[in-house]
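Structure provided below as structure tokens; questions to follow.
One chain of protein is taken out of this complex; the other chains stay put.
Letters A and B mark the chains as written, and numbering starts fresh at 1 in each.
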Amino acid sequence: MTTQANPFPGGIHPAYRKDLTSGCESQPMPVPKLLVIPLSQHLGAPAKVLVKKGDAVKAGQLIAEPGGFISAAVHASSSGKVTAIGPVELPNGQMGDAVTIETDGAHEWARMEPISDPLAADPKVLVERVKAAGIVGMGGATFPTHVKLTPPADSPVDWVLLNGAECEPYLTADHRVMVERAERIAQGVKLVRHVMGVSRVSVGIEGNKPDAIEALRRALGDAAEVVELPVKYPQGSEKQLIYAITGRRVPPKKLPSFVGVTVFNVATVAAIADAVIDGTPLVERVVTVTGSGVNRPGNFRVPVGTRVTDLMEFAGGYREDAAQLILGGPMMGRAAASDNVPIIKGVGGVLVLATPDLKDLEYGACIRCGRCLRACPNAQNPMLLGQLIEKGLFSRIDEEKLRELVLDDCFECGSCTFVCPNRRPLVQFFQMAKGYYRSQQKRKG
Amino acid sequence: MEPRSFTVAYAPHVHDGSSARRIMWTVFLALVPAAAVSIYAFGLDALRVLALSTALCVAMEWAALLIMKRDPKACLDGSAALTGFLLGLTLPSGLSNGIIVVGAFVAIIVAKQVFGGLGHNPFNPALTSRVFLLIAFPKQLTTWPVPRGLEEIKEYMGLAVTRTTDAVTSATPLGAIKEHAQKAMPNIQLNDLFFGVHTPGSIGEISALALLVGAAFLLYKRIITWHIPVATLVTVAVLGGLTHLANPGKYADPVFHLFAGGLFIGAFFMATDYVTAPVWPLGKIIYGFGIGLLTMVIRLWGGYPEGISFAILLMNAVTPLLDRYTVPTPFGSRAASAKAAPEKAAHEKAAHEKAAPEKAGGES
Partner (left out) sequence: MSILIPILVLTGVGVVAGVALAYFSRVFYVPEDPRVDRLEEILPGANCGACGFAGCRDYAKGLVAKNGDVPPCPVGGKATAEKVAAILGVAVADVEDQVALVRCAGTRERAAARGTMVGVRDCAGAALLGSPKACRFGCMGFGDCGTVCPTKAITVYAGGVAVVDADLCIGCGLCVAKCPIDCIQMVPKSRRVHVLCNSRDPALVTRAACKVGCIACNLCTKKDAAFVVASNVATFTGASCDPEACYACPNDVIVHTDRYGVLAFIESAEARADYEAEKTEFKEKEKAARAAARPAREPKNAGEQP
């Protein structure tokens, strides 16, 4: 039984440029001399470090344990010696503590015991294994997976979705994972089914990846259906994906489990299988290196904690006119000030744009053309909210209930900013407003 | 490799390449066929009015920006030029230069810059200026030179033409109907109204065909959407049809009302102005309906032969109300989730049922 995908309102069609890397097989990267492994690579509390300066560590060794209920474990990506534990710049521009490891080149492993006959095991055992492996959502949200696998009793889940949409332009990491590790993903699907006790699993893949659709259909068989999705940004956004495949709408400020659905990224599911079947924790991921500013675009299997500068050296280096380094995709990725930042579990793309491709940043007044309204995947009003925030009219925002109706639901996909003819930085206005309201809350509470 | 430093800017880092300037100049281009027909029909006088109006509006905006200590180069973004061009298209070709200067001042300074400049004006600047000029200079704004080929005629549509040493002027088709319906009605030439070369009127309104070509171009380029023009034209056609059926001797047929006067230029180019029109689809349709209704009321029973300028300005005042009350349900809102609620109850039930046999049956 195949599902017809429901279209969501709005959305945009940027130039995808995935052909730069979609056919490139993932190359394994040799372990670099230095690994910088942050303690906070996930949503929730940072992990609590267990090692100290001078300790010797092995690949896959636990170096930090979860720091709270919503937290994740962190492991060493290779063997070596801990040379420092201190603040470094993270991909999101903030500072955070990280464990710096000088690798010894031997890459000695300290894996966990593989779980034999996992489909007969108690689901709790499997969830514990996922927690011990430090698996988090690898699509970028980095929500701890073991928490997602155990939804609260008042929100039972009957349908699991796999997110293979990869709607951001340029990125092909998930695409390669689906083509190259389809069998692994299928094994992961069976495990997730067993843990969550669901009968229905669907994989959503955008139509621009026919080889991935084919590969997963063959590997999954009856275990799950593969739904071909229309190619539109942001099809891979959780709520839009859920609506596309299941027809259910997640209300504002609610989680997908509210409508009985859970969504996992395809790479996360493969990681679950790795942890259960091989005992390997999450220490490596596929990263797409692409853009007009790199010499040789391609996909790479990168140890977590590799600095971008080392990855770029292996990948072929920058072009002369490389001007902007973006971690993630061009729509929601963050521009980094220097390439001395580590690749963490949620970073799937390193996009380098050359000077001619830089966006023109001069912006003007809102001309009320309404293109942003038509682009918003939540069918909301970026235009009015942007105008009011720009002028600081926060009381009017509250009067018109724009905060509840628009700002709280906005996931900053950037579609509105992409189409604005006057290049207004709408996403930034919304971020500033969210920051303002947060500081108001802090002051009151 | 030594760490390298890069440019840091806000996300998203790509853009679809659209620009406000390109939109303005595209609209300009769409109006060129209508302007060309008029220059052919009315001669270089029409070119004078258009060029002067456009240039003066840009100059007024430059002066205003300078006084308000904003970037004066912004006067070249195309919006002032477009306002000037549209204003010129609503004027008679014989209008004196002094009146055009006043018109440009009212359009840019009074109707636009005083409210805060681009994006902040509540009323359409070109139409505000046009209506102001009509009320302040009624004689000059209702003196319509006859187009090429009609200089020797004695009457137009059954009414006598006026001959002076300077020019030959006559009533417009709508004016003729208003003045003396019985004499004028039998003389309606729909062909002339459609092609426009032999029809007196304002520079932009005479050729329905030229305007349709421009409008089709704008629709194709997705600069305007169909909602406002279709709502306006359908309303006009329906009202025109109903009144014509009721009293064919007094009220002209709907096709006449569609082609005559400023309806096409108003519905496709003025009413669809971004800044003063509603943004939501339902709001746009109500807006178009209102314009059509008011236009016909003024045309049929009001004091002026043509009502579209007033109709659009009146509906501009209603735009904020429409924007507030025609907001569509956002994706995933409570109303939509209420629909999903029965679904959720159903699968909750299914989940319970599934859990029960598992518990009873033991290991799966």
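Everything that follows uses one rule, which is that contacts are C-beta pairs under 8 Å (C-beta built on N, C-alpha and C of every residue); 3 or more make two chains touch, one makes a residue touch a chain.
In this text the structure is predicted, and so the values were computed from the model without any measurement.
The chain not shown here makes contact, within the complete complex, with A, B. The chain not shown here is touched by just one of A:G105, A:P210, A:G317 or A:G435, and that residue is A:G435. Shown as candidates are B:F6, B:F85, B:W144 or B:F310; the residue that touches the absent chain is B:F6. Checked against the full complex, the one of A:I70, A:L361 or A:L393 touching the unshown chain is A:L361.
The omitted chain makes contact with just one of the residues A:A141, A:V231, A:L255 or A:A337: A:A337. Within the whole complex, the absent chain has one touching residue among A:G93, A:P210 or A:G317, and that is A:G93.
Residue-level contact of subunit A with the missing chain is found at 89, 93-95, 334-338, 361, 425, 428, 431-432, 435-436.
By the touch definition given at the top, subunit B reaches the unshown chain through residues 5-10.
Please note the rule applied: only the chains that are shown with their structure count from here on.
Here the spacing of subunit A and subunit B, counted between their Cα centres, is 46 Å. Across the complex, subunit B is touched by residues 8-9, 12, 14-15, 156, 158-159, 169, 197, 199, 239-240, 243, 248-252, 258-260, 307, 309-310, 312-313, 317-318, 322-326, 330-340, 351, 353, 358-361, 364-371, 373, 377-381, 383-384, 400, 405-406, 409, 412, 414, 417-423, 425, 427-428 of subunit A. Residues of subunit B that touch subunit A in their complex: 1-16, 18-20, 22-23, 74, 77, 79, 117-120, 274-275, 277, 279-280, 323-324, 327-334, 336-337, 339-340, 343-344, 347-348, 350-351, 354, 358.
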